[in-house]
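The complex is shown incomplete by one protein chain, all other protein chains being positioned as in the whole.
Presenting chain A:
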């Protein structure tokens, strides 16, 4: 997926500059600095957390790879002369690393990989990208440059002569690489000084040379083939290991390499975690937790998830979008200064200015809250700042408590819904989260049907789910759950008792066993009917009663704790809801934007004179807009002369009508030049191109003839 490579980490606005930026629009000058600092520290926490998650998720993969690499050249180390080793063809050990289509995320993985390799196995790691290697020559140059540099890093002070070998002067061929490798391993071998030891002791005497092809698909076949053929001839002198980064499927190896080449490789497959799971973990750890005060609203979360699922599968982009939300929230919402950890809230609330208090009073959710209070309190809230601050603090604490409870109960509900057939409320917890944020989940049809299904669960499932819920609630930080846990435990013991009771009831089952006796068809039918009758009329068993009770209890919990956040007072402070802003930032629509700009220049230029009515062409618009509008009326091929005439008519309409034929020649020259310039601008933008079909005509390239 994902597909667009963002320019490498744009420098975030430097602190003093951003402080200024924040200030420029907001009217309460004192909080901008604090908001900026809060935003920074929050983002740093989140960034650290995401990196941690990434590391944990990749750990398994990296461990596997490292063990493969350490295994790969073990015989090179031992220099065995066994018969099988002599007879066997020396293949190049190759790891095929299937990473999924989210190419933008791969960089991080490769960085982690090369770090892990350099720590554990070998200092000699080269990362190659297809765009740097259009030919085998460039590949060798790049490879040798990277390898020899990395060597310099290891012992930078010791040999100056190595540094001085400029890259141009090295013959880019395998023998020079081999002689370099021999010299480098020999140099480290006999040395005993302790200083050198600790750097090389982690590696073996002759560490393998790892070459990583980041994007296997983009390499040309010839380059890969040549490189493999060449290096396979020298595998005895140079312990080479290849790593192929594959975005699609390992079949690509067979498509790129013919059998004669792929038979030189000893390929093992490694698969990374799917990006969807990665996203789930990220959402779980970043959003479904009360550790971070900042929250995403339902629409915003939906936008981010949609971009992920529909467009790019890129976790990096998701996190970037999340970052954008944070910055946007702290930038646009003056009250976001209160979006901080609970410990700081009190101090910040009491230092609020009068303007900020007015801001609070303006919040829709707060107004709703005020309306519900009795009149005396209403007046207090609206006039007395210090009373408002007290109330605000209380409300914020409530909000925090709500979040803690919300997350735990959400997880409990997810335990139930995720095991129902057809997943009426979604399989992933993120879907459930969105549903709960959107509106009262218990009013939806899906919730109704999932309760129906939950009432049909069997006992073992129910018991395990209850146990899971107990665990979740026990581990949660919410204080109100002691009773809930007790209640759930009570349910569990009741189920336990039921089991013992049912063993005694076993006798009743024997009636069914009679069925298995040999009977004729008529009797069988009769007994079956009887059984059915009795079952229908039978009262609910104890188990069924209990099951109803459990489900009702869960339902009650949901109604109590999973109130949508938009119903809570002061939710605007911590929730970012401006989905349209986010969409505008993330979903670029170049074609539409270009069309708007040219068709309706007022939209961007904000010049009243340009405001045009209906379909008419204003002559005050920039030349290119006029030319563009005129060309919209044409078919596939546009006659330049006609176009020029139309253009001059439009432009001339603005000039004084008294400019008559006598002076028109001179004016025409200028208009002609303007026209030519506008047309070439259109060509540059890719709307038209010169055509060879007819002289004096250009061809339209967009929305051809429609």
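FYI, a residue touches a chain if its C-beta (ideal position, glycine included) is under 8 Å from a C-beta of that chain, and two chains touch if they have at least 3 such contacts; residues count from 1.
The rule is short, and it goes like this: contacts and distances are computed from a predicted model.
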Hidden subunit of the complex - UniProt protein name among "AP-1 complex subunit gamma", "Aldehyde dehydrogenase", "Electron transfer flavoprotein subunit beta" or "Origin recognition complex subunit 5": "Origin recognition complex subunit 5"
Option from A:66, A:230, A:581 or A:610 whose C-beta touches the chain left out: A:230
Contact partner of the left-out chain, one of A:49, A:107, A:215 or A:446: A:215
Hidden-chain contact residue, picked from the options A:61, A:97, A:113 or A:174: A:174
Hidden partner chain, touching residue among A:34, A:103 or A:579: A:103
Selected from A:524, A:588, A:609 or A:670 as touching the chain missing from the view: A:588
Positions on chain A where the hidden chain makes contact: 1-4, 71-72, 83-84, 87-89, 91, 93-94, 96, 98, 100-101, 103, 136-137, 171-175, 215, 217-218, 226, 229-230, 233, 247-255, 259-260, 262-263, 265-269, 271, 274-276, 307-313, 587-592, 686, 689, 701, 704
